[in-house]
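Only a single protein chain was left out; the remaining protein chains are all shown in position.
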Amino acid sequence: MPSATPGSVVAFADAPVAPLGPWTPPHPARAILGDPAAVLAAVALGIVALAALLAPWIAPFDPSLPLDLSARARPPSTTHWFGTDAISRDLLSRVMYGARLSLGISFIAVLVATLVGTGWGAVAGYAGGALDSTLMRIVDTGLAIPRIILLLAIVSLWGALTATGLALVLGLTGWFGASRLVRAEVRRVRQRDFTLAARALGAAPSRVLVRHVLPHAITPMLIAATLAIGQVVVVEAGLAFLGYGIAPPAASWGSIIRDGRDSVATAWWMSVFPGVTLALTVLAINVLGDRLRAALGGRQVPAP
Amino acid sequence: MTFLLRRSAQGLLLVFLATTLTFLLIHAAPGEPFDDMLSDPRATEAMRAAERARYGLDRPLAEQYGRFLSNVARGDLGVSFTYRRPVADVLAEHVPRTLALMGLALTLGFAGGILLGSLQGARPGSWFDRLTGGTAVLIAAIPDFWLALLALLLFAVVWQVLPVSGLRDATLPITATPLRRLADLARHAVLPAGTLALLIAATISRYQRAALIEEMTEAYLRTARAKGVPRRAIVFRHALRNALIPIITLGGLAVPALLGGAVFVEVVFAWPGMGSLAARAVEDRDYPIVLAVVLLSSGLVVLGSVLADVAQAVTDPRHRSA
Partner (left out) sequence: MTSHGAPVVEPLLRVGDLRTWFRTPAGIARAVDGVSFDVRAGETVGMVGESGCGKTVTALSLLRLIEPPGRIEPGSSIRFEGRDLLTLSEEEMRRVRGNRIAMVFQEPMTALNPVFTIGDQVAEVARVHDGASRRAAWQRAVDMLSQVGIPDPAERAKSYPHQLSGGMRQRVLIAMALMMNPSLLIADEPTTALDVTIQAQILELLADLQQRLGLAVLLITHDLGVVAEFAARVLVMYGGQIVESTSTRELFADPQHPYTRGLLEAMPRLGQGRNRLTVIPGSVPAPTHWPSGCRFRDRCPHAWDRCASEPPPAYPYSPGHQARCHLVVEPTRLSEQHTP
């Protein structure tokens, strides 16, 4: 699914070379280690993940505690690397704690989307016929409503959400692409010999599906899920930016950017630092997902 | 032609399903419109009930849905709770502004993206390809709302070359000529449309580059080289013409992403279009507007994919019916 939303950039493998002899694709780990951009992306993502995991121990300040009135809206300094916000909270600490929420929510959301999408797509692809068309028509419907508009409608009506609730809503509005991917893969594998053989031997359909068909969908799903985490981080931040994030004082990157939005003219650091962190994280995920795709087979994987 | 009819029928079904889904979602939600009135100490339960009755919200769900459908079929989208005006009027005012923004962004973004991607794909691995390709990947990773904020910060605050927000300059005298009005409108459109266009160009250039590189391995290009066609003509006449076919269809398929992007960009630059209308309607629980926006945007998405098919039929002789 092509899209102009950030986080959905689809980069491609470089100029194809027609190998003459037998050629084996490089091992994923080697493909990433051999590429400076991928190494850089992995390191950046590692730093963000560490900061998120260790925030309670390494964050210099309490993220939701106003320090003192004289330290309001301070530009970056040696004490406050990212500056302070309008009510004197340390921005670096807020961004570190924000990473926990942003990445955690996205991870759960993608997990939910992958599970729902896999189940839905597998059943549709395996069943075929009228059930398949009905299920896929529902997927088409989901894809026909711009996701952010659908999310806005849901999130605003359900009122303030907990982090888990938000992750669930993000996951349940994000599985349509995944289900298409799995369905296509299942339909492709279903016709192959070993599937037919298993069915001829009288294996139950559910067993054939789980043991013989689904394993083939794992690689494309893995790549799609990697890229999806980057997208969901952006979508969650967008919702928070519009004021529909999780309830304060907890703050994801999007909520921090929203807090700094009105003072962008006078205190640029309030929105620039969390924004740069967000963009670089998404960039790193995109680069890694892309290299993973190149290493694991290079088949085009639509972003969910 | 029958193909087009079938696609349109499928599209209508999709729009219907999307609207139904949204209708159900809204009514399954725990919140209700006019809940807010309760927090106003002067509002009585009776006043709230009167408001609810006025908009038919006290009727059973099935009846509300049936009435909504028959109204929509007659072209009546209901009355906005907050604007207290027919929804159709409110949309007629806001939607053209969004369409103008999207049209401008699509045109600029595709032109820029195709040009950039073609130049990159013509010489993959060159310094130009690496530099601009890396920049494109970077830009495409920037969230739209933050890119909008950044553009606002740089152009409107730091350099002060463009207006911060809104549709027009309030200080423009009413006596201004139509030409000056248009110029003013254009100045206000530069930042929102430019932000969207930049994001589109970044993504499209990646697709265009890949499509051209893939096309460069096709056998017919070897024929062209064996004929003695110069390299530039091989890339920009033979390969590009083929590589453009999938890219042009992306124009139609980009509509959902573009509508999503329009919400953020319109909010940041206070552009009074459908996107900011939707954001406000959601905040105010203005159901009729929300439903109409979903109806319209899913309609635009479907229209986009039909147009993509038409574009492919026009540009690819193999898809033209003989």
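All chains are identified by letter, namely A and B, in their written order; residue positions are counted from 1 within each chain.
Methods note: contacts are C-beta pairs under 8 Å (C-beta built on N, C-alpha and C of every residue); 3 or more make two chains touch, one makes a residue touch a chain.
Here the structure is a predicted model, which is why all the values come from computation and not from measurement.
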item	value
Residue among B:60, B:75, B:178 or B:317 touching the omitted chain	B:317
Options B:94, B:238 or B:285, residue touching the unrepresented chain	B:238
Chain not shown: contacting residue from B:93, B:218 or B:283	B:218
Contact with the hidden chain (one of B:60, B:75, B:178 or B:228)	B:228
Those residues of chain B which, in the complete complex, touch the missing chain	218-231, 233, 238, 241-242, 245, 315-318, 322
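The criterion applied here is as follows: only the chains that are shown with their structure count from here on.
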item	value
Chain A - residues contacting chain B, complex	1-12, 14-16, 18, 137-138, 140-150, 152-154, 156-159, 230, 234, 237-238, 241-243, 257, 261, 264-265, 268, 271-272, 275, 278-280, 282-283, 286-287
Residues of chain B that touch chain A when the two form their complex	13-15, 17-18, 21-22, 25-26, 29-31, 109, 124-125, 133, 136-138, 140-147, 149-150, 152-153, 157, 196, 199-200, 202-204, 206-207, 209-210, 213-214, 216-217, 250, 253-254, 256-261, 263-264, 267-268, 278-279, 282-283, 285, 290, 293-294, 297-298, 301-302
